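Please see the structure below; I have some questions.
Missing here is one protein chain; the remaining ones are kept as they sit in the complex.
Each chain gets a letter, A and B, in the order it is written, and its residues are counted from 1.
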Amino acid sequence: MEALSALIFPILTLIRKELLAIFKDPANRIVLFAPAFVQTLLFGYAASFDLTNVPYAVLDQSHSAASSELLARLDGTGVFRREATLANANQIAQVIDEQRALMVIAIPADFAESLAAGRRAQVQLILDGRNSTTAGSASGYVASVVAAFNAARGGGPGLELVRRAWFNPNLESRWQIVPAMVATLSMLQTLLLAALSVAREREQGTFDQLLVTPLTPLQILVGKSVPSIVVGMLQSTIVLLISLFWFDIPMSGSVWLLYLGLLGFTGASVGIGMSLSSVALNMQQAMLYTFLIIMPLTLLSGLITPVRNMPEVLQVATYANPLRFGVDLVRRVYLEGASLADIYHDFIPMFVIAALTLPLAAWLFRHRLA
Amino acid sequence: MSRAVDIYGTGEVERAPPIIVARDLVKRFEGPDGAPFDALKGVSFEVAAGRLTALVGPDGAGKTTLMRMIAGLLRADGGALQVLGHDAAQDAQEIQSRISYMPQRFGLYEDLSIQENLDLYADLHGVPAHVRGDRFARLLEMTDLARFTARPAGNLSGGMKQKLGLACTLVRVPDLLLLDEPSVGVDPLSRRDLWEIIEQMIAEEGLSVLVSTAYMDEAARCERVHVFNKGEQLAEGTPGELRAQVTGLTYVAAPREGEPARDLQARLIDARDRIVDAVPSGGKVHFIRRPECAADSLGDLLVGCEARAREEELEDAFMLLLRAHEEEEEPTASDQGGPDQDGEAALSSGGPEPDQDGAPIIVVRDLVRRFGDFTAVASTSFDVRPGEIFGLLGPNGAGKTTTFHMLCGLLPATSGHLEVAGVNLRQARATARRRIGYVAQKFSLYANLSVRENLEFFGGAYGLRGRTLRARVRAIETRFDLDPQAQSGNLPHGYKQRLAMAAGLLHEPRILFLDEPTSGIDPLARRAFWRTITQLSQEGVTIIVTTHFMEEAEYCDRIAIQDAGRLLALGTPREVREEAGPRGQDMNSAFIAIVENARAHERTRAAAPESVA
Partner (left out) sequence: MSATGSGFVQRLTALVRKEMRQMVRDRSNLLVGFLLPLALILLFGYGLSFDVRNAPVAVVIDTPSVAAREVVSGLEGSRYLAPRRVTTMAEAEHLLGDGRVDAIVHLPVDFARRYAASRARVQIVLNGIDSVTASTLEAYLSGSISKTLEHRVDRGEGGLSGAGQVEIVQRFWFNETSNSTWYLVPGLVVLIMTLVGAFLTSLLVAREWERGTLESLFVTPVRPLEIVLAKLAPYILVGLVDLAMCLVAARVLFDVPIRGSLLAVLVSSTMYLIVSLLLGLWISGATRNQFAASQVALLTSFMPAMMLSGFVFDLRNVPIGVEIAAQIVPATHFMTLIKTLFLAGTDWAMVARSCTILGAYALLLTLLTRRTVRKRLD
């Protein structure tokens, strides 16, 4: 018991010192927490693939009751906003080029006659493909409006689609993005904090002072990791609270499981950060190495584009990316309410990463002098 | 272009207009506590052209602030400053184009080579190409850097960096050369070279030089000396004029048979009511009597010692001026440095017992450390006995710090045997670390933590806990007169040094390692520091120390001199002085003699490899 507390106590002292060093500086307190707050709000609004208020233009050469009815349906969805009414086809290029309208609906002069004659009445839809995702969604909306129009006219193939979306009934992309940021935003700074923790001490000469104390590498490692993990978890908590109470995204799973997952995830991130820190000769290198890996980690995490859409090779590479599993884990626990049995496999790669990087960092503490 | 050149001070230049004129100069900074404090409190002085002028003073005297103001880098908050006929506040760029300035830490680009650094500054100063060849050749020859022109500046030793910095400021002949403590952290050999260059340039080119320094022997070489303390000018004059103030007050005393000089020195320096200052030198003790004390009132301090009058030096005048000023400022303050006597009992309780006759506490046998092809420490052996003060001396890059790192267990040895506090370092580094304290060369505690937080952390790291920890921290704070709430990074230099020592002593180590503890500290603080060291030694702590101040070797029981990784001399200061032969009257010259002999020997050996084969 005495031996155990002699082992633990110096670690606690080190943790206390690290936390003091981080939080004593008012600038640090701001840098560590304000960005998490602002970014969550900002990206919660900005990071959206959903359509609201899509500007469009109309070229109605039919001027008939039927064309008006179709357009009224379009305007009634709340998704589209009529930006311009065009007089001739030459104006189409202009409104699209200038990005005044995302799409143009062109209704031909024979529209009403064709319908009345029971023929097919073609409506042309021109979309701005510069943002293919938005254009694709807009096209989908128009299709559903037209289908409803046809159905109301008693025609069409008579198909009724009943959609049911699990975990995100209205398919809001904010639900997809914001919970994932619980993991993503904290990773950015946790990694940097860990990467700088040793590099800064080396640069300021305090690391030698630490190494001449009886602290073992393992004690230093634990003492240095825990504060970074704590900061990471606090940041995650900020994002989580905003997600729950500002954006009202309901949480289906267990908070405990979520935090258990975050602990594993932050641990793996800190391990990577500490290894970088031990390799870097100075703070500048530590920062640049961090930037160097943080971009691929974010892009290959499935945060924005699904991992399944990646080429096979990259999909394999993502096993070394804790963020991939962090994002998956948070989304599934938060939105799906997954249980430990459902997501235990997400823990394995994270633990493997932590188990490799943390001992490596500890070994490098002493073998990277001079 | 003619200049008024009169370096020998015959008075000719007095008529030349001064190049620096300061009138009631005030500079205010915001102190660490947020309250404003005056770094310069209305200073007035003039510096004449074509001369070597010194600014001397302890930490916080305002020397660097003044230098920066002259260089146009800081604006005055009051008064007027004219440099080369320009107002320093209005025409900063004009001044900056004509002067050269070497800050304390010269901004060499460490990733550029020596040649590239020189080229950069020559280009910036617009030195024409046809002048450059000769100029560079001469500078490189003077600095002895010609062999390394392709080497990155970052790979140079401290002394070489300073020389290169000086060369960069001399790529053209400036109208005024400002040198801010050019020799801090530089070994005696490099220091000598540096001054030779400066004096040569003055002789040949009639440079006007303003140099700030903490070394009084350097100031003594200047034609005019301005003494500063706490933002005020205390005195100015030629070194002779300043020395005259202490005439008749300076003595040298030989200690009793068998008494170390440092014990006599300690006794003298503690008698502040009668003695201004005392330092060990050449086995004897130099001291200054207080002017108001009669010469015959010192009898009890000097029982059994023979004291003679000695010729006064500039340092004596400096010490007298400073003491007087300090007492005037704070008549009640106990002293400038010096550990608090009350805390002493707390420290020594449970401390290690002095053990003069015991087995060595540090055993070093055939220690070798290589970095790739480079041998930093070559087959070094020595012992240190318990309670000893052991000095490790050597030029920059001699391998002192590497040896230190190995002794502290920071760096594994390539080969050899190392035993510290009875523990073989190869097997039980953690155990050995528990028994040693280490104070690094650079201040290396956490700058943004308070004094107490730092102490509590290091105490905890050494396994102290709860009540023991609190008691130790309190005792050590009292002993070193530290304010527990002060933020460590904002402490004055001397106090940082004390804090670092305090942190190293918390766990009552048997051995204390000090790596260049007095580098960059003024004479006043150095006295206080060594007083603490001698006290610790009396308490039985073994002390290993490296230093660039050779006169400080006199405080040591034994010293070792290292150069290029090899051990050149080992013994008591006296033995080492004698080993140096006739050139070794004082430690500084003994050191230079030993290192130069060894280097000459090495060169002849290298020059004639056939004869060896």
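Following the convention adopted for this analysis, a residue touches a chain if its C-beta (ideal position, glycine included) is under 8 Å from a C-beta of that chain, and two chains touch if they have at least 3 such contacts.
Bear in mind the structure is a predicted one, so any value in this text is a computation, not a measurement.
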Result, missing-chain neighbours among shown chains, is A, B
Full-complex contact with the absent chain, from B:Lys41, B:Arg68 or B:His417: B:Arg68
Residue, one of B:Pro18, B:Gly62 or B:Pro103, that touches the chain absent here: B:Pro103
Residues on chain A that touch the omitted chain in the whole complex? 27, 31, 35, 39, 42-43, 45-55, 70, 96-99, 102, 114-137, 139-140, 142-144, 146-147, 149-150, 153-169, 171-173, 175-176, 188, 192, 196, 200, 283-285, 287-289, 291-292, 295-296, 299-300, 304-306, 309-311, 314, 331-332, 335-336, 342
Suppose we count only contacts with the excluded chain; which residues of chain B make the list? 29, 68, 71-75, 92-93, 96-103, 105-112, 116, 119-121, 123-126, 152, 165, 168, 178
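By our rule, only the chains that are shown with their structure count from here on.
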Between chain A and chain B, tell me the centre distance in angstrom, where each centre is the average of that chain's C-alpha atoms. 56
Going by the contact rule at the top, pick out the chain A residues touching chain B in the complex. 6, 9-10, 12-14, 16-17, 20-21, 24-25, 204-206, 208-216, 369-370
In the complex, chain B touches chain A at residues 371, 405, 408-411, 430-431, 433-434, 436, 438, 440-449, 453, 456-463, 465, 503
